[in-house]
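Excluded from the complex is one protein chain; the other protein chains are retained at their positions.
Just so it is clear, A, B, C, D, E, F and G label the chains in written order, and each chain counts residues from 1 on its own.
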Amino acid sequence: MAKPVVGIIMGSDSDLPVMSTAAEVLDEFDVDYELTVVSAHRTPQRLFKYSAEAAERGIQVIIAGAGGAAHLPGMVASVTELPVIGVPVKSRTLDGVDSLYSIVQMPPGVPVATVAINGAKNAGLLALQILGGTDYGLREKMRQYKKDLQHMVEEKAAQLEQ
Amino acid sequence: MAKPVVGIIMGSDSDLPVMSTAAEVLDEFDVDYELTVVSAHRTPQRLFKYSAEAAERGIQVIIAGAGGAAHLPGMVASVTELPVIGVPVKSRTLDGVDSLYSIVQMPPGVPVATVAINGAKNAGLLALQILGGTDYGLREKMRQYKKDLQHMVEEKAAQLEQ
Amino acid sequence: MAKPVVGIIMGSDSDLPVMSTAAEVLDEFDVDYELTVVSAHRTPQRLFKYSAEAAERGIQVIIAGAGGAAHLPGMVASVTELPVIGVPVKSRTLDGVDSLYSIVQMPPGVPVATVAINGAKNAGLLALQILGGTDYGLREKMRQYKKDLQHMVEEKAAQLEQ
Amino acid sequence: MAKPVVGIIMGSDSDLPVMSTAAEVLDEFDVDYELTVVSAHRTPQRLFKYSAEAAERGIQVIIAGAGGAAHLPGMVASVTELPVIGVPVKSRTLDGVDSLYSIVQMPPGVPVATVAINGAKNAGLLALQILGGTDYGLREKMRQYKKDLQHMVEEKAAQLEQ
Amino acid sequence: MAKPVVGIIMGSDSDLPVMSTAAEVLDEFDVDYELTVVSAHRTPQRLFKYSAEAAERGIQVIIAGAGGAAHLPGMVASVTELPVIGVPVKSRTLDGVDSLYSIVQMPPGVPVATVAINGAKNAGLLALQILGGTDYGLREKMRQYKKDLQHMVEEKAAQLEQ
Amino acid sequence: MAKPVVGIIMGSDSDLPVMSTAAEVLDEFDVDYELTVVSAHRTPQRLFKYSAEAAERGIQVIIAGAGGAAHLPGMVASVTELPVIGVPVKSRTLDGVDSLYSIVQMPPGVPVATVAINGAKNAGLLALQILGGTDYGLREKMRQYKKDLQHMVEEKAAQLEQ
Amino acid sequence: MAKPVVGIIMGSDSDLPVMSTAAEVLDEFDVDYELTVVSAHRTPQRLFKYSAEAAERGIQVIIAGAGGAAHLPGMVASVTELPVIGVPVKSRTLDGVDSLYSIVQMPPGVPVATVAINGAKNAGLLALQILGGTDYGLREKMRQYKKDLQHMVEEKAAQLEQ
Partner (left out) sequence: MAKPVVGIIMGSDSDLPVMSTAAEVLDEFDVDYELTVVSAHRTPQRLFKYSAEAAERGIQVIIAGAGGAAHLPGMVASVTELPVIGVPVKSRTLDGVDSLYSIVQMPPGVPVATVAINGAKNAGLLALQILGGTDYGLREKMRQYKKDLQHMVEEKAAQLEQ
């Protein structure tokens, strides 16, 4: 098996239905990733270890999803020097606003690249764009991906206009 | 100097004007405390060390204040088994709603006892109530404190009614 | 029957499905509690009596849950000198934001230890942490509880990584 | 001195600048009132006594203003059978939304007639409309008051149109 | 048929399931009312006529419910000198916050007595409290009603405590 | 003096600093307008008369600004068949959210063309775009206006790039 | 087939159930329109081309609906000098507040006439009102439409009053 370059982690396995769309996008682009559960609140040591060792293991981007008081993305970003993408997972009681604020409102010095609530697919695409800085084949695939999106919309438009 | 039983920590020294009211209440009740800066995002190791060693050093309650994506109280609570009181500090752009949600919306298993936005004085009082479980002198003082509050209001009422 | 040390009260019996998770946690730790309905708005005298007599009856922590204009936790805290934990119950029309604000935004002098919306399980755990100040067996159990949480997450992680 | 028929109460004397506009309106209509401080959280006994005795003393409407976790109007309404008008006072950290939700979101069975945030003048006018049910002179004055408002706007319109 | 003293109006017949609880309370207290649809936006003339003639027809309190940009209660209050109770009806897209703000945030000079989102039952009770100013039998019934509420809660508490 | 084709109205003369920017834009395009105060809540008859007669007097578009429970734009739209542009004026306590919701959330059948909070300048431009349907000179001027905006930005960009 | 004068566009074909009500209103008034998909984010060139050529093709008003970070209406308005009506489509995670803010909060210089969340029917009516400036038959039909609305409400009122 190839060495993963993207780490996808989530605070709870109940976040998997949302977070798996990030993995699907990476599969589509043939980029290797690892996927696991790391809970900021229940496994703080694991969080530290994962974040501290990710770069050495060859990980280049980390995607972290969490809901509610979503501390996982920000805490990972506090330990690693890798870019961290945060996915606010829709919460049971505040419609994901709590998740969004907890992830995006990071203090100066420690950024988290936040995407839309439940926007794990875009987290995957953003990871690919970041990797595209060193991998021009990937950047070319991204250009093609955007064209495909465009054609899909144009076809739907054509159907609707009939 | 006496051994502190309450730890007051904050994410940044800019939180001091808010958090010092917690210290003032503890002074008023002659309870020993320590006060320092621990940043979840800039000093994650320090956060871990502080949280892991607090109980051994004799700390019985931790008061943690932070603003924005306020991860400090929740992360401390993830490491220690002591009760943790969280103070959402009013933020520059979202009026403290981000701080409040980031602190109060903790997942099942890891509670943070959250007080009002900028409510550090109440954090101090809550710490005293918690300590009052083992210290009946303290509980008696708290009873007196509530009576004093009552008299203060009654005096103001009397003035207004004149 | 043993004398209860925790009082769990709620504004309406419709809050029971949420509030019973607090009781379950106390059962798990073998801590005795009482559980009843006290409505701030429909039984104000009962609220006063309950709050004024709780400490004398041996109660050491009160957990109060309510929704909407949730006045129960704050009013109990205004009468007793015991620590009061407030559980904002998700409301029918404002997703629990009204409950949360009504409970957490207490004025200086009268704290309520607020947990997440519908976070009654954490209210139970917080009560245990407070009782742990005088009961080192309880504190030890809490340390074990946190380890169990950690193992549960690690097992799920292992399954996901396969 | 005449016997007051309206009771104006507030949670703190810091609410006086807002609440005094209610008194001014009653002065304008020559309706007798009393004005004092009653804190739900610092003087709960006083709150009960005030609410329980108001009707006997001849009070016909109670105006209660409070900010933050604003429990005063709702708790007064829980004790008295008189109509209670609630004034949400603008709070320091949540712009009065917390005050508004804490006052208006009362459960079925215990209404509070809520006016706008800081809307104490309208609380005074509403009290007058309620008293107008038994006092036709008052109702006639209210009719005149509305005409005066209308003329004031028409004059400003005329000035602007020039 | 007796002459109605309360007018219950709503912006659309789709508000009937919410607003009928106001009528039920009035039925319970044997107070005569009328109930109809008046749309601020679709029947503005009807709104004016209704509001202008209500007092002459013997109506003493108007209860008006509406959702979204809920202008009905405020516009009725702008025309009549009677007390107007506003019921924010839960809206399809903003959970009733739009209805609440549109009704409660009235400018100085024109009050609307606002109750909770979907709080039509309390609107009925508030109308009864207002009518109680001239009808001591009604006030006595209200006292009894509050006692019944209290007993109901006490019975549920007794069941839960078993 | 030329016959006005745009009516600019506002709920209070305190809205003038915001609303005058609509007038300035119309002046710039040499389009005649009238400007006055019409209060939905203090002068409801005036509101009806103004709305009912506007079209006959040659008005083709109405711009209405109001704050808080901002009923003016919606009520004008309920009476006239002309297009009505609503300007939510920033309110003292809810930052204009109440004004925005009260204006934009109109029920099916009665549209209000809502612009940004305090966006009176855009209200003026929108009125010009609507008039441009019958006035091709105006449409040409609008095209030029957009080009001028573009050049202004390009000049600022050039300065910044130096 | 007649030349369309209204362009109805939407960001995704999933917006069709909402946006088709705009088309239905135009059908009812016998006004010709075109309806298609234009995605600001997936087909930016198409967006530019559509907006730049609409006026030349005889389009007089554009109705644009989108959800989430809803850029379509504002970007169309940035290119064309025609009036643009924006329909915020209810989003999956923030109840349409994100759509509303993204559409209505346009900067000075580029207005979008915003209607209610999911308010596509009103977008159609607003387009008709705008076209009514040059088409007095249309304006007359609008007058009749408002009368029909009124009668419908009056009938429902009559039924309810029975």
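Quick notes
By definition in this document, a contact is a pair of C-beta atoms (placed from the backbone, for glycine too) under 8 Å apart; a residue touches a chain by one contact, two chains touch by 3 or more.
This is a predicted model, so every value here is computed, not measured.
In the complete complex, the hidden chain is touched by one of G:L35, G:A77, G:A113 or G:I130, namely G:A77.
In the full complex, chain B contacts the hidden chain through residues 12-13, 16, 34-39, 42-43, 45-46, 68-69, 92-95. Residues of chain G that touch the chain left out of the display are 11-12, 40-42, 44, 48, 67-69, 71, 74-75, 77-79, 91, 93-94, 97-98, 101-107, 109-110, 112. One chain of the complex is left out; on chain F, the residues touching it are 90, 95-97, 116-118, 146, 149-150, 152-154, 156-157, 159-161.
Keep this in mind: only the chains that are shown with their structure count from here on.
One finds 35 Å separating the Cα centroids of chain E and chain G. Centroids built from CA atoms put chain F at 43 Å from chain A.
We define each chain's centre as the mean of its Cα atoms; on that basis chain B and chain F are separated by 50 Å. Residues of chain F found to touch two or more other chains are 12, 39, 42, 68-69, 93-94, 104-107, 109-110, 112.
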